[in-house]
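These notes are about the structure you will find just below.
Every protein chain except one is present and positioned as in the full complex.
What follows is subunit A.
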C-alpha cells in the first residue's frame, strides 16, 4: 500500500519524503484546496522546488484542487489545473465535476484522483466519475464500515485510497456545510472548516468560552485543555444533557486494521494534516512507514507496536484515537 502524506509547506514535504512517504500531497496558496489556512500551502515556485525534491527521492506528488468553484471564480481553478499539468504532478486530486471535466478534456494525460470532498460513498458514484472523467483513483469518505469499503472496492472501476490517520470528519465530506451555516465559509466554498478568522476565545469568570461565528461551541472550566472549536466537536445541549452531541474530539487511527485494509484491496492510505507542523508530519510518517514495512515483512503476524500507538496518541486531537466508521458492525 502506498503511504500518502500531507505537505502544508516545503519543510513538511521534505520531512515526509525523508521519513518514508511514497507520495505527498499539497495545494496552492488559495481557496482552490480544502486546507486554505493563513500561512499554509505553496506558490508555484515552491511547488516546483518540492516536486524536484520528491522526484529525486522517487516520491510521487499529488496536487489537491478539491474545492467547488462558482461561476465567477472558475477561471482560477482552470488556471490551477493548467499549472498542475505544467508542473507535471503525478495526480490532481479534485472534487468538482466541472473541474474534473476541464482537466480531463484539456489535459488528458494528467492523472485524476477523486478527492474525499467528491463525496463518493458508493461504487455507482465512482462509476460516474470514472465514466465521465476517467479518474484513476478515489479517496473514500470516512463514513464507510470495513465491510462497505470491501464491497465498494470489489465493484469499483478505480483504485481506492482511504484515510488512515488524523483529524476525523464524522460527516460525509463534500456535503457538510455546518461551517458556513455559522460563518459563511465552508470547505466547499472557501476551503476551510470552522475558519480561525471566525473564532473568538473569551475569558469568563468560570474559564474560557470558544465561539465560532458568535455561536458558543465550547465552554472550558479553568484548567481544562482547550481544543480548537471545530463545530461538530463542540459541546451542546440536547434535552437535559450537555455533551459532545455530534462527535468527541478524537483522531482517526486505523493501524490495527492494516491487514484488513490490505486484504480488501486498498491501494493507498492517507495521512491527514496539511495544517499540522513539519514535526508532526515527520513523526507520523516515520511511524506509519515502520508499520507498513512491518506489515509487508510479515503480514500474518502484524500488530501495532505499543510505542507506535503511544506516540500517535500523543499527537492526536484530544489525545485519543478511534477506528471511526470502519469498525461499525451495522450497515
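Everything below uses one rule, namely that contacts are C-beta pairs under 8 Å (C-beta built on N, C-alpha and C of every residue); 3 or more make two chains touch, one makes a residue touch a chain; residues count from 1.
The definition used in the following text is that contacts and distances are computed from a predicted model.
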- Message: Just to verify: the chain that's not displayed, which of "Ubiquinone biosynthesis protein UbiV", "Alpha-glucoside transport system permease protein", "Xanthine dehydrogenase family protein subunit M" or "SCP2 domain-containing protein" does UniProt list as its protein name?
- Response: "Ubiquinone biosynthesis protein UbiV"
- Task: Among A:131, A:293 or A:307, single out the residue that touches the unshown chain.
- Result: A:131
- Among the options A:64, A:139, A:178 or A:254, the absent chain makes contact with A:178
- Query: Tell me, which residues in subunit A touch the chain that this view leaves out?
  - Reply: 68-72, 74, 95-99, 101-102, 118-125, 127-129, 131-132, 143-145, 148, 151, 170-172, 174-178, 180-184, 186, 188-189, 213, 215-217, 219, 232, 235-239, 241-242, 245-247, 325, 328-331
